[in-house]
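Report on the structure given below.
Selected chains from the complex are presented in situ; the others are not included.
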Amino acid sequence: MKNFTSVNDITDLEALLASAQKIKAAPLADNALGQHKTIGLLFFNPSLRTRLSTQKAATNLGMHPIVMDLNADGWSLEFEDGAIMNGSKSEHIKEAAQVISQYCDIIAVRSFPSLVDKEKDASEYVLSAFLKYATVPVVSLEGSSEHPLQSVADALTITEYKTVKRPKVVLSWAPHCKALPHSVPNSFVKIMQLADVDFVITHPEGYELNPEITQGSVITYDQDAAFKDADFIYAKNWSSYSDYGKILSTDTNWTISSEKMALTNEAKFMHCLPVRRNLVVTDAVLDSPASIVIPQANNRTFAAQAILKKILEDAK
Amino acid sequence: MKNFTSVNDITDLEALLASAQKIKAAPLADNALGQHKTIGLLFFNPSLRTRLSTQKAATNLGMHPIVMDLNADGWSLEFEDGAIMNGSKSEHIKEAAQVISQYCDIIAVRSFPSLVDKEKDASEYVLSAFLKYATVPVVSLEGSSEHPLQSVADALTITEYKTVKRPKVVLSWAPHCKALPHSVPNSFVKIMQLADVDFVITHPEGYELNPEITQGSVITYDQDAAFKDADFIYAKNWSSYSDYGKILSTDTNWTISSEKMALTNEAKFMHCLPVRRNLVVTDAVLDSPASIVIPQANNRTFAAQAILKKILEDAK
């Protein structure tokens, strides 16, 4: 693995999850692998789990993490080729990415979408620029259209908690007061398509995700029908993709409640966090034994560590 | 010691100070104790000494510190149980505390009071929530009503500099242009009540600290009388507690001056820092040999290290 900015970069999901499980059983076993190596964690946006778990993963591997909030700490970056830089941008990504590559052995970047300019967001112009100009491996800490580290943790969690060989996994839209990105559901859909699961997506009309991504997956507007016999409910809000970045519904009938969970096969409840209580999901569900959001978040460390380990090994 | 969020958590002050002195003599002696362990330092407010000294203490113990400015770096947190989270708060402390507990072996938190809502501040709702939901030890880096790490450094400093078995220690209010918290004086009062000292509190009328805390301690409105025969003058401003968070006086007669210090038994001058020169204390006093504020600040490292060491040892 050279870079990891999309679920598409996973060539063997089963092997990756096996590696993550091995790491979880002995997190310090590869502590010599990253010795004297540096990972730069570059944030354009807030982060709690990703920030902490990736640092934890890196130090478990013996690496030295350097964290930068690019907006506050560094220079504003220009991404346009050929720009006459007489405005507010001080440095071109061409230089920044090459320069950082000389100080860091791996560059990890978080850059959220605008949710305004659909084409620009789809281009993943920030990650793409790092991929183009960096001379070291690039890892996404969530881009504008994918959050692949999250999805590896999600798949790992389903592997751990499933009680049947081929569980039914439901990705359910849930209401939210803010317009949210599509990165988490996109990566979840992609990784479920690689996994041995019975996968269903449910959301209100108008909330269809990018059809190029959901192609081949079952989609229904009937949340209750989707929940029937489900082993895992993965809740997540996202804004409209067709009416890009818009909130079309805040219908709390879509909130994951005990009544909804009762429709399932004693399903486990999952969410990437942060989660809005009593909006996306009720307290009753989130505080019930069915909720596995905390161990799911814990798996962020081992997912990240499996990815970083693979990158370090393949770079040798 | 499981957690350390109050002077009340100290069961044996003498043993703790002896440990701190031993650490000061050989700061790296326990460098293996914290190996491969992580401490999360979470700041809701500015910090210089606490930020640096706790990192220093943690690295002396072999720990890996991760620092986060929660306002700038993470998600805004909801602390109300049962809240319908459709406002500005993105994540509930229930999840945040449990999740961080999986990435960090110790969680340390700084959260100042509002100085507006007396009851809420008294509840220490931030630290209390971490104590409630975190699954690892929680350390206060200053809460809304106590700053216990500071007070351990204070007690250590008095132990080092006292020339009589039972010194006279005076906590004196001093003027300030901003409304300040009660956390430092509260913890200082509490720890002095545990120490073998002749302790006096002096402040203008209306500046009484929480009577539940000062109960049993001598209080006088006559600063000059208090200073008589004093071996240590501990200066600190705080806002009114009864007229909560208000500035009732900026009377510079209360400023610690050479004339005031002349009333003492060649007392040492102490302050937790940062200190406003020529408002709380004159340049003449702060720059005199009587001032021990710099070695007092140095002791922050060894106080923090003694606490972290105890927590790590007791967690084994």
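Order of writing sets the labels: A and B. Residues in every chain begin at 1.
Here is the rule we go by: a contact is a pair of C-beta atoms (placed from the backbone, for glycine too) under 8 Å apart; a residue touches a chain by one contact, two chains touch by 3 or more.
Nothing here was measured: the structure is a model prediction, and the numbers come from that model.
Complete-complex copy count for the single protein sequence, taken from this structure file and not limited to the 2 chains in place, is 3.
Convention: only the chains that are shown with their structure count from here on.
In the CA-based superposition of chain A onto chain B, the rotation angle is 120 degrees, rounded to steps of 5. Between chain A and chain B, the centres computed from C-alpha atoms are 39 Å apart.
Interface residues of chain B, counted against chain A in their complex, comprise 36, 38, 40, 64, 66, 68, 72-75, 78, 82-87, 90-92, 94-96, 98-100, 102-104. Residues 28, 31, 43, 46-49, 51-53, 55-56, 59-60, 69, 72, 177, 273-279, 283, 286-287, 293-294, 297-298, 301 of chain A touch chain B in their complex.
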